[in-house]
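The block underneath contains the structure these notes are about, expressed in structure tokens.
Note that one protein chain of the assembly has been removed; the remaining protein chains are unaltered in position.
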Amino acid sequence: MSVRVRAASSAACVALVGVLSVGLSACAFPYDPEHTLEKVRSDALRVGVSENPPWTAWPDGAPVPGEESEPSGVEIDLLTGFAQTLDADVVWVAGSETDLMAQLDEGELDVVVAGLESTTAWSSHAAITTSYAATRDDAGAEIRHVMATRAGENDFLVALETYLLDQEVAP
Amino acid sequence: MSVRVRAASSAACVALVGVLSVGLSACAFPYDPEHTLEKVRSDALRVGVSENPPWTAWPDGAPVPGEESEPSGVEIDLLTGFAQTLDADVVWVAGSETDLMAQLDEGELDVVVAGLESTTAWSSHAAITTSYAATRDDAGAEIRHVMATRAGENDFLVALETYLLDQEVAP
Amino acid sequence: MTRRFGDTELPEDIERMLRRAMRLEWLSIAFLVTAVTTVYLVMGSSQAMQAAWAEDLLSFIPPIAFLVAVRVTRIRPSRRHPYGHHRSVGIGHLASALALLTMGAFLVWDSTTGLLSQDHPPVGLVVVLGHEIWAGWLMVAAMIYTGIPPVLLGRAKMPLARALHDRVLYADADMNKADWMTALGSIVGVLGIGAGVWWADSAAALFISASILRDGVRNLRVASGALMDERAQTYDGQDPHPLQHRIEAVVCEHLWVDRAAVRVRDQGHVFHVEVFVVPARGAEVGVPALAAVREAVTRLDWKVQDVVVTAVEELLDALVEKEHGSAQEHDPSR
Partner (left out) sequence: MTRRFGDTELPEDIERMLRRAMRLEWLSIAFLVTAVTTVYLVMGSSQAMQAAWAEDLLSFIPPIAFLVAVRVTRIRPSRRHPYGHHRSVGIGHLASALALLTMGAFLVWDSTTGLLSQDHPPVGLVVVLGHEIWAGWLMVAAMIYTGIPPVLLGRAKMPLARALHDRVLYADADMNKADWMTALGSIVGVLGIGAGVWWADSAAALFISASILRDGVRNLRVASGALMDERAQTYDGQDPHPLQHRIEAVVCEHLWVDRAAVRVRDQGHVFHVEVFVVPARGAEVGVPALAAVREAVTRLDWKVQDVVVTAVEELLDALVEKEHGSAQEHDPSR
């Protein structure tokens, strides 16, 4: 899509909202300041994975740099499916939550999965998705499970959320 | 130590500070509201470990509940040494940062190691120790490495900090 | 029930306006409750929306201050409060101005740091009645809802503020009238997020905060002027109040008056007037002469509530400003 077409459709959106302002989620709004969704489509989905079974796990141990290893888990399956809808490859990166969130903030990753919960302390560092599943802890309180994407990349965020809300997840 | 003796030595501390107020770190102040240091001495040091090489790692893979596995890494060695000074055993618990911090907050763990840095988002959920080592990131900025203990257990915090400050750590 | 301001019984048309102003302020409060709730529900992590929400919260102060002041000013003067309670209007005004100033300064700082630390606001999907919709559209809808009624309310309040000489009401009307700018600013910020311009949101927040801050500074100047016993100004604090010259003219019509000057204290709704008269040579200064001047001045306008007339040898320098010709010479040909 050329820049001119994007600008024109953006102007159309603004005009539309003045008239209707309802039911416009089909419109191409919002865009990504850093074009994450475009880059994922043309390149690959870069996923940070911190181990937290059953959501994420490294069955063969976390890979050190240079080594290859495939993760598994509920969130890994979700993201594999999401990448397929975009025709994109996936690059899995291992690390601690702290490290991965720093990389996410700097744009070296597109999404971080670590069995995060909606109460996560990272909501000021990253964009937290809507919850795609809910479980209950030992005390019976609801735990809502989320992923973290790069803050401000709202087109990508909306694409991921749209995909997640369509899935039936039963951990 | 009986309650009466503790109360008396506490009163002595208060009196002392009125007179001198300097160089009193040798005094038994501060105490733990939940008696963490005492419990560690009589029972065991419960450590939450989230993988983040070279600071923490599960060479044989993270253990699922019921399974046994020994972690390794710089921070693991430090805590093993600390437990020896207290004549305490160590129980290693695997989990994600989010899970471990929740357990720490509820008192199911005494300390969490995950290659945490002083800029961690967890400082409002846990007591962050002084940094025991500093490294530099790719951009040359200083990274100060810390551990997390249960908030408010200040006697335990001071004991761990005293031990950490005595060590020479060169990662 | 006839409404009063202290000892002053209000003329019927002024009383009708006061009732209308009170109804409008109650309406404003009711609207603000819905606006604050709506914006709070949709604001998410947009700084511009948060600033707009803070402004809506602050907008509660002037209507409440007005309604409280109208009640308080009705209390009759007493030994402890020999001048009545009119000044409560000014105190309410000063308090609102300080609130605007503080909140404005805080929000300017907050949005500037947001801009400098390059916060990229995340705005994702929400599910409304089973439909997935980008949260930004909800924010835009909320701002359209909260942007229009204040302008209408402000336009309705403005003439009442002028007639009642009420600065709190004026400040409120003025803020209301400017409210569409806040709404538009937030909409631009949110659409900016949608268009991938991350700084649009912080910039819109900065614009809104600056307008709050400016309101605070302007109101602080007017409110503290009134409380500092500045010469009575018009309701917007821009010009000297015309009543002062009319009083001086009326006083000079009396035959025993050679020269005269007045000091007017703006008590809130009403004026307290001191008249200094230099009697004509040989004229008799007695209680009846002083009373006649007092009554003539009191009859001039309902706003003139408390008149003290004294005879002096010379007028104070501070009251006579030649270039304005306000201390009028008595015309001997009359």
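Labels for the chains are A, B and C, by order of writing; each one numbers its residues from 1.
FYI, contacts are C-beta pairs under 8 Å (C-beta built on N, C-alpha and C of every residue); 3 or more make two chains touch, one makes a residue touch a chain.
All values derive from a computational prediction rather than experimental measurement.
Novice: Can you list the shown chains that the absent chain is in touch with?
Specialist: B, C
Novice: Which listed residue (C:Arg87, C:His254 or C:His269) would be found touching the missing chain in the intact complex?
Specialist: Missing-chain contact among the listed residues: C:Arg87.
Novice: Return the single residue from C:Arg23, C:Arg76 or C:Arg299 that touches the missing chain.
Specialist: Once the missing chain is taken into account, the touching residue is C:Arg76.
Novice: Considering the whole complex rather than only what is displayed, give the residues of chain B touching the chain that is not shown.
Specialist: Listed in rising order, the touching residues are 10, 13-14, 17, 21-25, 29-33, 35, 126-130, 149-155, 157-158, 161-162, 165.
Novice: Identify the residues of chain C touching the omitted chain, counting contacts across the whole complex.
Specialist: Missing-chain contacts on chain C: residues 76-85, 87-88, 90-91, 94-95, 98, 102, 224, 227-231, 263, 265, 267, 274, 276, 279, 285-287, 290-291, 308-313, 316, 318-321, 324, 326.
Definition applied: only the chains that are shown with their structure count from here on.
Novice: If you average the Cα atoms per chain, which one ends up farthest from chain A?
Specialist: C
Novice: Just give me the whole-number Å value for how far the CA centre of chain A lies from that of chain C.
Specialist: Result: the chain centres lie 50 Å from each other.
Novice: Could you put a whole-Å number on the gap between the CA centroids of chain B and chain C?
Specialist: 59
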